[in-house]
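Encoded as structure tokens, the structure appears first; notes follow it.
One protein chain omitted, others in place.
After this line comes chain A, so read on.
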Amino acid sequence: MQTIIEPRRGWFGRLGQALTSPFQPEDYLALINPVASAREIRARVTGVHRETGRAVSLTLRPNRLWPGFQAGQHVMLGIDVNGARQWRCFSLSSAPQSGTLTVTVKCHRAGGVTEHLLERARPGDVVTLSEPAGEFLLPARIPDRLLFLTAGSGITPVHSIARYLENTSFDGQVEWLHFDRRYEDVILLESLRELGRHSQLNARVVLGHQAPLPGDEQGRFDAALLAALVPDAADRQVYACGPAGFLDAVSEWHRAEGRAPLLHERFQPLTKNAGNGGQIRFSGSDLTTEAGGGESLLEAAERSGLNPAHGCRMGICHTCRCPVRGSVRDLQTGESRTVDNQLVRLCIHAAEGDVEVAL
């Protein structure tokens, strides 16, 4: 996860470069301003807001290398854990028009990067960012009727889209159903309520494990519930984001009934849907290991003592791509295929039989 970004310089900047060669003027500016850099997008944490017990929103002010983003995009956040930089992917939840960025981090497992952020992030910290990426975007001509379907941390990119619409001349109507277990689990709840006060946006929380307040609903996503809550759902362009099971259900409904496009953003690999596994040989280091069907090639490599380059661990950033030969299974789609030294994202593929990885 290292893309070297070069700043553009005028004649004054070039003089600075000549005076500081072979370094950059920013290497010296960093003595007084820690986000100054000529190589990487650094951002200062200006706010830390606890959303729920397990989620925190960070407000970030990036340096001038940040190119701006479009609503719905995600970014890789680089955080130093025990000295070594770790990269994880997060959706930007703020409106692109504002000067700061917001990412909402939900902790998935103990000891991970997200937990490190949850417990240690303080205003004044400096983090590193990748350039924004992602195709979960509004079209150039925004349709009049939209349907947002979100669950869990899938709320974040859609929140960015809603905040973007709020600041444009959008004159259509949006229905937003957010699915979660309880109110305590809903990240960005306050902001969701605030957005819901606009006449053009009808935002409702649908709870699975708790009695809803007036205006909200109870249940799990299915076609019947959707038909009851949003009668014209099939004619609305859909933006869906959430865990794999939820997205599968949305896709199924859309295949049967949808008449307008569906865009969805998937976050986690389907590691539970286990295949057969197999034997992995790491050809560059002469190591062999047996891997289960749910274990990614990246996890197997790390378990064998290797330290391959990697970033998001969810198939987004392509940092871990590596030549692989043999039969692999895509943990996101569940499909198997045979590869012959093609580049494979190690984090979302598992062995399905004998596999050779060039590590």
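Quick note on the criterion: a contact is a pair of C-beta atoms (placed from the backbone, for glycine too) under 8 Å apart; a residue touches a chain by one contact, two chains touch by 3 or more; residues count from 1.
By our rule, contacts and distances are computed from a predicted model.
Its UniProt record calls the unshown chain "Acyl-CoA desaturase", which is the correct pick from "Acyl-CoA desaturase", "Carbon monoxide dehydrogenase", "CoA-transferase" or "Transport permease protein".
For the chain left out of this panel, the touching residue among A:A18, A:A140, A:A211 or A:A224 is A:A18. As for the chain not pictured, it touches chain A at residues 1-2, 4, 15, 18-23, 27-28, 30-31, 37, 39-40, 78, 80, 82-86, 307.
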